[in-house]
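Step one of this worksheet: look at the structure below.
One protein chain is absent from this view; the other protein chains keep their places.
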Amino acid sequence: MKYEILPWLILFLPLLSAAVITLFTLRCKTTSSLISIGAIVAGFVMTVVFINANGFHPAVSETMTNWLNFGGPLQIDFGLKLDALSLMMLLIVTGVGGAIHIYSYGYMDEDPSKARFFAFLSLFTFSMLGIVLANNFVMMFIFWELVGVSSYLLIGFWYEKPSAGDAAKKAFITNRLGDFGFLAGILMVWGLLGSLNFGVLKGAMETNPAALGCCATIAGLLVFCGAVGKSAQFPLHVWLPDAMEGPTPVSALIHAATMVAAGVYMLCRTLFLYTPDALHVIAYIGGFTALLAALIAVQQNDIKRIIAYSTLSQLGYMVMAVGLAGPTPAMFHLTTHAFFKALLFLSAGSVILGMHHEQDIWQMGNLRKKMPITFVTFLIGALALSGLWPLSGFFSKDSILGQAYGQHNYLLFIIGVFIAGLTTFYTFRLFFVVFFGQEKSKAASHAHESSLVITLPLIVLAVFSAIGGLIGIEGIYHYNFPIEGEQSAGFIAALFEPFKASPVAALLGLLAFAIGLVAAWALYAKAATDPLPAKLGGMATAMKNKFYFDELYEATFIRAHDGIAAVVNWIDQWILEGCGIGLVRGGTNLSGRMLRHLQTGNLQTYAFLFVLGVSLVLYFVLRK
Amino acid sequence: MTTSILTYIAGWPIIAALVLLVVPRNYRVIIRAIAVLATLISAVLAVKMFCQFVPGANGFQFEQQIPWVDSLGISYHVGVDGLNVGLILMGAIVAFAATLCSFEIQTREKEFYILLLVMSGGILGAFASLDLFFFYFLHELALIPTFIMIGVWGRGEKKNYATFQITLYLSLGALIALVGLIALYVASGANTFDIPKIIEHAKTNPLATNVQNFIFPLLLFGFGILVSLWPFHSWAPLGYGVAPSPTAMLHAGVLKKFGLYGLIRIALPVLPAALTTPILSPSFFNHFPFGWLPAFTQHWLLNLTWPYVLALLCVGNILYVGWVAMRQRDLNMLIGNSSVAHMGFIFLGIASLSLIGISGAILIMVAHGFLAALTFALSGYIYKQTGSLEMSELGGLCRKLPFIGTALLMAAMAGCGLPGFANFAGEVTVFFGAWKVFPAITFIALWGALVIGGIYMTRAIRNVLHGPLPEKWNTMADASHVWRKLPYALLLASLLVFGFWPRLLTDKINPDADKIVERVTAPAKAMDKVLVQADNSGVRN
Amino acid sequence: MHVGLQHYLAVSMILFCLGLLGVILRRNLLVIYMSLELMLNAANLALVSFSRFNDKLDGQVLVFFIITVAAAEVAVGLALIVALFRKRQSAHVEDLTSMKL
Partner (left out) sequence: MEQINNLISGGAVTDLLFYVFAALTLLCGLLVIANPFSRNPVTSAMFLVLTIISMSGLFLLLHAFFLAAVQILVYAGAVIVLFIFVIMLLDLKEEQRRRIRFFGLFAGLLSVGIVFSIFIKCLSSAKLATEAPANAHDGETYALGKLLFTNYTLPFEIVSVLLLVAMIGVILLSKKKLE
């Protein structure tokens, strides 16, 4: 393997930049941002160089040092796994991340804490790269946690806003719930198989599929818990929409392109663990999340929240794909999703910036004239998300639908097609309300296009969103997940591949797109307020209120914990401290009070007691 | 024999304390300078000692022995192996940081510094001692100043109550441990206070199992009270809540580890049978009518061993105290409770009786030492600025205190087990060690570590650092110059160093932890061997 | 009956008990002090008689010291009583019970 040092550099440069910014250049905004951008761009360049030299499938795919060593039973390595899966993710993280870093330079220009922001971004990049490169479970868990905390820091970046602080807390705790399962799963796998290295574990599972015994499904599902938390799957999906309290580049980077994808990536990385039963559960959870989020998205009014729910929904797609034993479609969709969802978020950020931090879509309108570049890029993103041929989203979504169809799981297939329609509907609802119709507020009439440093990343991402499905990304993942049969080669062949492979899926997907688009146009092209609540009634309220999951969790999980805490605290205060210590103290106190009567202050009483004492001693001495 | 570096590490603070006795009390700068210098020297020496330590070398290093009372077998004997090398390093660094943090003390400074130095010297000496007498004596030497410091320089309304409680609890714990140690001395029959010799002696002439089963609980609960083992924990949060921060730093960080260290150093290797045999002998059932209990309960009772009991008590520490911490409205009480909860992981590691678990436990001991010192230093700073640690009154402090706020954030994250800090390395190691022995309890401990820890730590951050800044705190000042920042930076750096390279410690710990584990599991293994031989012979016949 | 050691001891014993009785019963500090002297003398008597009947002089040496110490003690004790009297205008034990809680 050539340039073995490069992956290490790619991994540690962002950490170094975070450390340098925190320690030395916190006062200097420009320098800090340039350091951070430099680190990630250098990472991208090095990734390209490395792939150029070694290809997507290096012969030796691991390099490691020992992090903790307890002899035979437990060795925790700090190692890098370099195969198609991780190298492709490296490209995504550094590439999309780089674009977002550059965008942030413009977006955060006026913020006094810009340097801190870039330090956090670099820390996040480091952790994300760590997850991607991890070659064993513990290392993945380490970076898993670090990603969680950097997202915590970034969501709570504007910590003086109470809502931001709360959202950060919620994201952290919800993620922690998932991590709890993840670590338990890791321990279980280690306990049964005695190793943590993905390669070794995979080998063990391949030689003996029953190695995990009766716990196989449980262990798999526990590991899946990690993905549930990080990728915001039902039932831990509640944190992601709230996480939109962070600055928009953060939403783009963390909560669209990379971090939330980590769960899917992890599932693909550990695919060998899951039994058919576990995969079933995973698929249905994914499908359900996708449906749920799409429904909620229909009735949201905050531009970022709509995109956030769309992210949830797409993540559900990916998880469903993994559950349908299709890691390639999942990763493919992950990749294209990274492009177009980052694009959407950044365009939304541009809109928000143009609107002077107004996020309610019903305050916008007719922005296509004021912000032409943003309008075009947003349109490309929206079309890609909705899955219009030949944009990237079409291919990846089609491969997932095709996987469901191919697996004869018609229920999930139908759900998938339905969600595709919904996706188009809510995306274009947003699109029409924001860019068409009348200006619905003063701010909308004074909106302006953003600067070049913001639009340039938009354009780059738009290009990739458009052609992402055609540049052979899917093929790269086949290194990791080989499939039988021939791969059609060539650009034109790739263009029409879906219609050849599973025409039903492709055509139904396009039909759903058309229906969604027409519905959105009919309802929202000229609307000044939302016409849907009147038509749907209670359903719309439920959707608007996110099906009351927050309230449900508030009433169950949080109440339960607080309740138990209150009871335990009461026990601690009154039973342990009150009775236990109180009794001891009371007893001592009482005996003291009684004994103090002997202390009369009278000389002769003391003399008397003294004589008694002496005679007692004499008695014992002379007893015999 | 040349004087060991360990004698210097523990001796400098004591000498400085003696020097301070004759310095007039109005020479404040000189008093501080002497105290800082002495602890700095001892910290530097400790770092040097840590670097020179050879992992896996047989026996003790930097050893020194001076006979004192021959008839009883008492001698001044110091030395380090993997078990205490990290603790001494941690103790010396924390002592230095605590001395630096004593800038906040304004009244009776001279006495405070003297007590602080005596405490530091006592702790370091106790960890370095290989002689039961000095081991215990130096611990008491460090413990008594704690009470005085809390009583005199403590803060808040509950000061007296807390002082009494901590004094009584700790004295009780120390007393029970003392009884255990004396019983050990008498029962071992080695007629020496020298710990290695007692262990050697116990190897060749093991104590009778029932004697071990009698002594072990004395040591377990005696040391356990000193470490705030559930349900004897309530002194800790209360005491730390009112203690002046240097005292809380030294006690929660360093002195508290004495009990754990004692368990690992003495109780485990000398009393292996108490760990592996059931507590209740079958004859117990003949004396007491337990026939009415369901069969599985009887079985459970019969197979109850001390490690298992300890593991059950850990759940109290981790889960129960975690919940209590969630309810706290005072930052210091929260930190104190979380510190108690962390002890649970250490006990879990010890109870697992495996190399991984015990190494992890020692790793957490070191990590938690730094962490507890850091958090108490920070809360002390905030208290100094605001005069209140009531979380409902605080908020948005990050704006006025960027340095302290960042440090507190990092400390809170370290406290809920974030990778990169030494605590994570220790906790994850303990989980791995305990998983094979107590899967269910480890599962619960995971919940406590990841979820409950996460909840109360993020809540604290939300309430203290995030949110809008109340008007009245507009006058606060951040730690501005290097000397003020140094203790926090030093402690954070130590946490990060051992978090990134835990092998710095584990490679030193492992060989010696391995010896202890071997010692504990040896009887069981020997039994296995006998059985195997019996089987083999059976086959041959 | 021939006078032997036990006769002397009996005298010493009775004298001691008398002194003790005085210490506990009398309430005048000075008289209590005198009773103490009685007790000391009783001890002296016992020591001297042991010394005589065991044919060893060490007992007498001890008595010599006791007398010396007793003299010193009386001096200090009486000085204390005087000081106390100045403060309290009483040499009565029941008036001097400030040493209680």
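A, B and C label the chains in the order they appear, each numbered from 1.
By definition in this document, contacts are C-beta pairs under 8 Å (C-beta built on N, C-alpha and C of every residue); 3 or more make two chains touch, one makes a residue touch a chain.
These numbers come from a predicted model, not from an experiment.
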item: Displayed chains contacting the withheld chain; value: A, C
item: Missing-chain contacts mapped onto chain A; value: 604-605, 608, 611-612, 615, 618-619, 622
item: Residues belonging to chain C that touch the chain removed from view; value: 2-11, 13-22, 24-28, 30-31, 33-35, 37-38, 41, 44-45, 48-49, 51-55, 57-58, 60-61, 63-65, 67-76, 78-83, 85, 91, 94
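By our rule, only the chains that are shown with their structure count from here on.
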item: Pairwise touch network: line, ring, star, complete, or other; value: line
item: Centre-most chain [mean C-alpha coordinates]; value: B
item: Whole-Å gap separating chain A and chain C, where each centre is the average of the chain's CA atoms; value: 92
item: Chain B and chain C, separation of their C-alpha mean positions in angstrom; value: 58
item: Computed distance of Cα centres, chain B from chain A, in Å; value: 36
item: Sites on chain C touched by chain A in the complex; value: 20, 23-25, 27, 32, 93-94, 96-101
item: Contact footprint of chain B on chain A as seen in their complex; value: 22, 66-71, 73-74, 138, 141-143, 145-146, 149, 152, 156, 159-160, 162, 164-166, 168-169, 172-173, 176-177, 179-180, 183-184, 187-188, 190-191, 561-562, 564-566, 568-569, 572, 576-577, 580-581, 584
item: Interface residues, chain A side, partner chain C - complex; value: 596, 599-604, 607-608, 611
